[in-house]
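Here is the structure we will look at.
Omission of a single protein chain aside, the complex is shown with its protein chains in their original locations.
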Amino acid sequence: MDLEKLRETAAEVAAREDVKYLIGWKKGTYGYRVAPGFIEDADGAAELIFSPLCTANLATYLTLVEKLPLPRGEEPDDRKTALMVKGCDSRAVAQLLVEKGIDRENVVVIGCPCPGMVDPELLAEKYPETEEPAEVKWTDDGFIVIRDGEETSVSRDELLAEKCRLCRYPNPVISDIMLGEPVETWEPAEDEGVNEVENKDVDEREAYWEEQFSNCVRCYSCRNVCPLCYCQDCILDRLNPTWVNRSVNFSENTAFNIARAFHLAGRCIECGECERVCPANIPLGKLNRKLAREVRDKYGFEPGLDPEAEPFQASYKPDDPEDFIL
Amino acid sequence: MSANNYEPNIVAFLCNWCSYAGADLAGTSRVQYPSNVQVIRVMCTGRVNPLYVMNALQQGADGVLVSGCHPGDCHYMEGNYYARRRLGMLKDLMEFIGVDPRRFHMSWVSASEGHKWKEVVEKTVEDAREAGPFEGFRRRRIDW
Amino acid sequence: MKTNENPYIPYNATVEDTWFETGGERAIKTFKVVFDDEEVRKNWSHRPGQCAMIGVLGIGESMISISCSPTEGDFLRFSVMRMGKVTQALHQLETGDKMTVRGPYGNSFPLEEWEGKQILTIGGGIGQAPMRPIVEYVKANYDNYAGLTMIYGARTSGDLCFKNEFEDMAKDKELSCHLTIDIEEEQWDHNVGFVPQVLLDLNPSPENTIAITCGPPIMIRFVLENLKKLGFEDDQIYTTLENRMKCGIGKCGRCNAGGMYVCKDGPVFDYATLKAIPEAFA
Amino acid sequence: MSAMLLNKEKWPDFVGRLTGKKLWAPQAGGDGMRFAPVAEGEVPALDYGNTRVPPKQAVFPQTETLFRFQVDGEKVEEPKLEEEAVLLGVRPCDARAMVIVDKLFSWDEDDPYYLKRRELVTLVGLACTEPGLNCFCTSVGGGPASTEGLDLVMIDLGENYLLEAITEKGQALLAETEDLLEEAKDDVAEQKEKIINESEQKIKRSVNTEDIPGGLPGLWEDPLWQRVSASCLGCGTCTFLCPTCHCFDIQDETEGFDSRRCRSWDSCMFAEYTLHTSGHNPRPSRRERTRNRINHKYNYYVDKFDVIACVGCGRCINLCPVNIDIVDILKQVEEAL
Partner (left out) sequence: MTAKPKVGVYICHCGINIASTVDVETVEEYAQKLPNVKVARTYSYMCSEPGQVLIKEDIKEQGLNRIVVASCSPRMHEPTFRKAIQEAGLNPYFLEMANIREQCSWVHEDTGEATEKAKKLITASVAKVRLLEALESKEVDAEPAALVIGAGIAGIQAALDIADAGFKTYLVEKTPSVGGRMAQLDKTFPTLDCSACILTPKMVDCASHPNIELLSYSEVEEVGGYIGNFDVKVRKKARYVDFDKCTGCGDCASECRVADRFPSEFDQGMGKRSAIYLPFPQAVPAKYTIDPESCLYLSRGKCGKSPKCQEVCGAGAINFEQEDEFVEFKVGAIIVATGFDPFDASRKPEYGYDDYPNVITGMEMERLVSASGPTGGKVLISNGEEEIEPKEVAFIKCVGSRDESVGNEYCSRVCCMYTAKQAHLIREKLPDANIRIYYMDVRAFGKGYEEFYDRVRRENVRYIRGNPSEIFKRGNKLVVKAEDTLTSTPLEDEVDMVVLGVGLEPRADMRKMMDLLRLSQSPDRFFLEAHPKLRPVDTATDGVFLAGCCQGPKDIPDTVAQAKGAASSALIPLARGKVTIDAQVAEVNETTCRGCGFCVEICPYSAIEMVTVNQFGHEVEVARVNEALCKGCGSCSAACLSDSIQPKSFRDRQILPQIAALGAMK
């Protein structure tokens, strides 16, 4: 993608009077880090980038902003938020529209067709991070990693993030402004991660998840980063009634993870952020993707494609599968 | 508890209009069935938050049963359809994280199916018995 | 104190008497409690302004201001507004029921320092709870103080706490008691109007006077403003802060206002100190 | 007998000697997640960067039972903390962190649980020879071979570990394992110095923290707080994984008819941390919470305990999902001063 064009467009949007700020990606403070950038004016747009490191789904910020109590007589700032989205991110926007989490007229969606992101952990493992911010760029058949002035070409397969291998919608499904031409879509890979767990027997699965969930520190980053976890008052924080105790142990952690994954059934748009942010490296994506797969295969439903769709959890079909019913 | 005298503890959520009435009918008909199933009455299976199933297992149940009206017979017209979808998803998730599928059942039992209720109870208890005491993510007393 | 070395283990206490001060959704209920253990009873000492963690086993604890003066006897009094899980459980307690008490916590009003001065308490609503021990303390030691003035108001007469004590207070020649409610009511023969206004109208002299205030944030803001108008210096004004608390002993972290732990360094602050705490009025 | 050599081949024997005590070491195969109890016969490897969960969990568990009770009874049962523990391979920054947190837990009133666990634990440190990318211990009063808080420090000399007892506990450990050790030769000091120097050189990130504690109060309303917190997710990663963060929540939990009162790590980055029951929140947004976090470490703690409550371990930087970088924030603070 043409970075100049991106910054130019972003500058125009950020400068608009009806836009509060534009959320895009900017270079991070070191290594491969990319940070969300909140651009309030045209000048700020110069910081923006779009590269294979821009894994973060910025749609979460649409609902993360606190609505602080307004002093009497003060009007809320109802200017729009402009948001840069990849294909997966745009599905979050579409799903938020389905769920009325945002108003269409309150967002300016800038679509970025996405050739696929690198897996940041894999990248750092193979090409250790440097103190100076490094860069990764797309080439026709892969990536170039640029660290400390040194360029290394890497094949797409070597570094492509799992969520991107599985991606069905690299092009934004919803946008006001589209940057560049749509990318050619690719055949989504078989979800080996989910298959692998599915193929275990029930005891092995239990053991597998016990190990994973025992590592959970309940930092709630998975929930907080999720663009679709946007309840102001999450039931998992609540004490009356208590769904999940505050104490951190395998039992409560499992309950937390079940509830989190279940609440996303038919809603998760598979951006993979939960898994990316987890400091305990719990393969949360597998939980979500398993459910997404069931929803797709058994119920013929994919969330986050049509802002007018009926929400999966609030609808049914008379012929929904019921082979599990006695 | 040793495996041979293990009696599964099963929590069941029954809709008021069909399955609860069906279970009542089983009583009126003096149909005999195992006593392991404890019923929580709800107005409709649509009320059953799927997380109840998780919660019941966490709080000490060895198995969970949700039973409601046959499709099309819901007193509230659609509640059982919603329940079917939600609980179907939950079942998939639970199995995926390693909960024995024999621990969770759902059934359609109408107000006139006292015998079916008995069969459902027997199946549920038998399955939970085979699956053994639920240890998994059950809450337990934590060491200091 | 009792053998309890562990500050997290509460003492058992029994509700000796309890009554509702106010009604409604956020009712206020007062508990008079006595420690079960005689030794604890004997060794317990608190000073006006201090708080205690009171609670119900299985539910949790809440930091509540001790609303009696040690001069009143070997018991504790708490006036609790029904708000959340713990206070709801506390409200269910009846005479004879058990509650747990830890404490006393926090600093206190420097009543010894104030000897020889005029004491002016300005309370609103449940904010009278920490004022009451001052009033009671001074009442027990009138000789040591130059005088005692109490301003207390609430939205309606029904929302006033400690109503059963007003009659005796009226008889007390040494106490200048000024009750007020926000809106006119029948059979109300005290002031009508907001507490800060009553304060202005009363026009107390700042000379040799200490003003202590507690109440809803908006009231405190205007009381402070008006005290300044009346010429009170920052170090003549005291108030109390409240924040969410868990441990009560300066460990759990959450009650800090700026660098101050409200549970340890507070809850009593003079206005001069308070002004330096950036979060004090957040 | 203050500086001894342990041939790495004898490391398993050394570990084997520490019987009768609970051994903690960085979890093997657990992805460097945390310190975990070492199983009988297992020999922990120390070639790791640093665990993601700091070893504070050994003295301040994420969830800790304060006491058990019966809801309807008066029986209150306290935990008996008597098991001695040895933590193997603690990094100097994490040991320093414990010293810093000790101040809080012994301030005014003692916290019996924490202090008891501290008393029972022996910290066997490992000086850092390969500091991480985001280590900045040297900016906050520490260093890759700081011994503060350690009972015994180990320095990797290649074939051998150099063992130096710092405290009596450390001394005792050396005494117990004397037969496995050799007296260090004179040139060891030089070798050690060189290694430490090299290690210090490898620390790339730094910030001048001198003026920060004094300067922070003046920046209370500075726009930088909005800037640095805009992308914050409000998760607990930075605080939970911080070796000096010590805030906790207390809850009563019931399992069946037994109940316990327990405390669990809490985070000042959570909205409900300060939320009053009335719905009022004195720190209503991520801006105030971020500001509090920095102030707590670099201002309030310094005021109260005369030390910065940050040891420069870099965990919060490494693990923040949105690249909120405390060094970067501190630099912005410095700039704004």
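Just so it is clear, A, B, C and D label the chains in written order, and each chain counts residues from 1 on its own.
Definition applied: a residue touches a chain if its C-beta (ideal position, glycine included) is under 8 Å from a C-beta of that chain, and two chains touch if they have at least 3 such contacts.
As the structure is a prediction and not an experimental result, all values here were calculated from the model.
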Contact partner of the left-out chain, one of A:99, A:176 or A:322: A:99
Sole residue of B:11, B:93, B:106 or B:131 that reaches the chain not shown, by the stated touch rule: B:11
Residue ranges of chain A at the interface with the undisplayed chain: 67-72, 74-76, 99-101, 230-235, 238, 240-243, 263, 310-311, 313-315
Absent-chain interface as seen on chain C, which is shown: 27, 82, 88, 91-94, 97
Interface with the undisplayed chain - residues on chain B: 9, 11, 16-18, 20-21, 23-28, 30-35, 38-44, 46-50, 52, 55-56, 58-62, 69, 73, 75-79, 82-83, 86, 110-113, 118
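As a working rule, only the chains that are shown with their structure count from here on.
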Chain of greatest Cα-centre distance to chain B: C
CA centroid of chain B to CA centroid of chain D, Å: 46
Touching two or more other chains - residues of chain D: 63, 249, 251
Touching two or more other chains - residue numbers and ranges from chain B: 139-140, 142
Touching residues (chain side chain D, partner chain A) in the complex: 30-31, 33-34, 52-53, 62-63, 133-134, 204-205, 230-231, 233-237, 240-241, 249, 251, 253, 262, 264-265, 267, 270-272, 284-286, 317, 319, 321-325, 327-328
Residues of chain C touching chain D in the complex: 5-9, 12, 57-61, 83-84, 87, 98, 242-244, 246-247, 249-254, 256-259, 264, 278-279, 282
Chain A partner contacts - residues on chain B that touch it in the complex: 50-51, 54-55, 58, 71-72, 78, 81-82, 84-86, 88-101, 105-108, 119-120, 123-124, 136-140, 142
